[in-house]
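Step one of this worksheet: look at the structure below.
A single protein chain has been omitted from the complex, and every remaining protein chain is retained in its original position.
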């Protein structure tokens, strides 16, 4: 099992499809191009200046939009994951 | 539904019209060129150093001016949105 | 009405006249060249680390000197305004 | 009257004389070349993280050494002034 | 014995194998390429602003993923080690 | 008299002698090349975030090593001085 440290989140990235006119992500004048993934593991959260840990705002199973250029790709037990910082997660998709 | 994280705000961007002499945004010596949009979803707000969340100063339905180059464009359920940080919102237009 | 967010201030900028020998702003060895404007709207102020809002030090009607290259120009109801951060205001001119 | 904001200080700059062998400022291996001026107005001071204002350490009438490249030059009521941040004042000259 | 200072962690790095199609780390669009190692010594932890030490979140014997370009390589008693900062450790591998 | 502000220290710099094989400062692989001087005046000290002033750790009369490229050179009453920030003082030489 992968147990991310701090404010890190392990995502199982969805493959980005070819961009078409009716595609999911259109990024004409945007600086960051987010994409979607499923949360598979969450760290204990960022440590505040007073030493407390800030509970993460995403949980296992959430489907999220994240910044496309964020994170590190790793492979574990034959599956590829992406490890991002919580701040790189843009929104939860319900 | 898109549920933005932290101090993020989901905007439904208004299309910018061709700039004319009587156009809306004139930006001769300005560094940032803001434009307008409607707020459709608001995150829980920025986390302060003491761990408290700072309630956002915009709410769903507000019409806002924002920095033109800010944010990430996403498409959800066939509608295009722009996700910006609250600090990139310049003013509420009443 | 424009309601600026945070530490922003809406200014009605005075047009800068052609620089002459007897002109208002002479900036031979200065890095920033401030100019004057009237305050038309003020945000609620900068949020401090402890979550309190710091009341702005300018108010509606003040005539101020501000850094020439600061801010974003916007047009609202046919009038052009400049939105600056409070820190870009150099002095109040009484 | 000019009422500087925050930690700003309004100086009436003394003209720098031609540099001679017996001149006032010699700056062979120095990075900043300070020069002298008289304080004519002082802001309320820098705001600390806890919201308190830090009283400035110079007062009207002080003669000060300041960093030569600091500040903005302004003209008010026919007199040229220099507006600097308090941190750009190197020393009080008694 | 090596006793790392602050938030440093001493790792016994595992040799990275030749990358093959079925290899461990695949990093096509990732900015950082983490790799695995075993923790052999842990510092007392980062000092917070209030002077308290934040206990490290890894311990001796943990197998960890870390950022490939992080750290300093040292040799002690004939064994090569890598000293990294705790923030460069991405996840614990159970 | 020169009264330095904040964490500034006025030094009477000792002239650096020609570098010889037996010279004082040898700086083959060093990034900063400190040199020595005598403290002639000390500011009230750096202001901490809570508004308290941190008493300087050097006093008038101390002989100190300082970073060679730090500070501003000034001349006062016919004597040349160097004004540095306390953090640029490396060590007291007893």
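All chains are identified by letter, namely A, B, C, D, E and F, in their written order; residue positions are counted from 1 within each chain.
One rule holds in what follows: contacts are C-beta pairs under 8 Å (C-beta built on N, C-alpha and C of every residue); 3 or more make two chains touch, one makes a residue touch a chain.
Only a predicted model underlies this, so the values are computations on that prediction, with no experimental measurement involved.
Undergrad: Can you list, in ascending order, the chain E residues touching the missing chain?
TA: 1-6, 8, 10, 41, 44, 47, 49-51, 69, 71-76, 80, 82-83
Undergrad: So that we can see where the missing chain sits, which residues of chain F does it touch?
TA: Contacting residues on chain F, toward the hidden partner: 23-34, 48-50, 52, 54, 57-58, 65, 67, 86-87, 89-94.
We adopt the following convention: only the chains that are shown with their structure count from here on.
Undergrad: From the mean C-alpha coordinate of chain D to that of chain E, what's the distance rounded to whole Å?
TA: About 49 Å separates the centre of chain D from that of chain E.
Undergrad: Give me the residue numbers in chain E that touch at least two other chains, ranges are fine.
TA: In chain E, no residue touches at least two other chains, as defined above.
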